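Down below is the structure, laid out as structure tokens.
Every protein chain but one is kept in place in this view of the complex.
The block that comes next holds chain A.
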Amino acid sequence: MNPRNAAWAIGLVALIALPFVYREPYHLHILVLILIWSFAYTAWSIMGRFGLVSLGHGGFMGVGAYVTALLWNHLGVSPWIGIPISMVAAGMLALVVAYPCFRFRITGHYFVLVTLALSGIVLQVITATRDHTGGSLGYTPNRAPSGHGLMALQFDSKTTWYLIALGVWVFGLLIWRWVDRSMSRYAMEAISEDEDAAAAAGVNVTAEKLKITLISALMTALAGALYCQYQMFISPDTVSGIAVSLQMVFAVIVGGLYVSLGPTVGAVITILLAEVLRIKFGTNAVGWDNLVYGVMLVVFIIFLPKGILGSILDRLKTQPKKA
């Protein structure tokens, strides 16, 4: 086993062991949030790293969360089935929006604008159908009768949630790595530079872009559904809309767009920042985190475009080895 894999294995074992030795619920709660959001940010970065900047991922997350919760409350469909359905719904939404974009070469800023509209539309649909979704007041999945927690994917134990979130997070990293090592990465790098030249190398540009978008959307919907099951409360502000989409972009750019753990670092920073502001300043600081995000985003794009982790890893790599 090479040292790199060994480090991963040790880190993973430590993370699995953590909730059994450390039981402070608030800290575990923060960790669960960090893991779920890390997974969502990783999902975003899977397409974002190839220049497919989406501001529509809030929409996919919203679909994941709301479809799962609505199916449970209205039809009694277990989240075990509801989550896959919500992912399929988000995937279909992604294809409907992305196919025309890719087919007709809507790229760069124009693609960002189309996805921005997607976020807005999902938010509007949720608020407009307030009789069913609770609108901007939010929505709570019905509590399962005791003893049916597993079927309803509802757990009181923070440890259980921590382990679920950890598993999903690792799953996200594995997908990231799988894409990173696949031929699709070459194809997507090529497409992001020059679509005509990529096509001349035989790459089906539309299909490759759709594939990566679909993977990203499915993962994001899963993140939304899990967030819903964990928090047992969702509102358009927390799992949908433009603010959530922007938060994803911000976190990934701050953490590092081109390294597997970059989005995770971004999640740690954004969530700690939001919590610190909330605890220190309470309701006086409502919205401050967004202000700080905005300023930091500009600073990072100018000075550290590879993000915190990306820049650190670069520095380590280029440092001359001492004899």
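Convention: contacts are C-beta pairs under 8 Å (C-beta built on N, C-alpha and C of every residue); 3 or more make two chains touch, one makes a residue touch a chain; residues count from 1.
Throughout what follows, contacts and distances are computed from a predicted model.
Trainee: The chain that is not shown, which UniProt protein name from "Aminomethyltransferase", "Fumarate reductase/succinate dehydrogenase flavoprotein subunit", "ABC transporter ATP-binding protein" or "Lipid-transfer protein" does it carry?
Mentor: Missing chain, UniProt protein name: "ABC transporter ATP-binding protein".
Trainee: Which residue among A:V203, A:A251, A:A267 or A:I308 touches the omitted chain?
Mentor: Spelled out, the listed residue whose C-beta touches the missing chain is A:V203.
Trainee: Which listed residue, A:L70, A:A152, A:A187 or A:L309, touches the chain dropped from view?
Mentor: Missing-chain contact among the listed residues: A:A187.
Trainee: Can you name the residues of chain A that touch the chain not displayed here?
Mentor: Chain A touches the chain not shown through residues 183, 186-187, 189-190, 192-194, 196-205.
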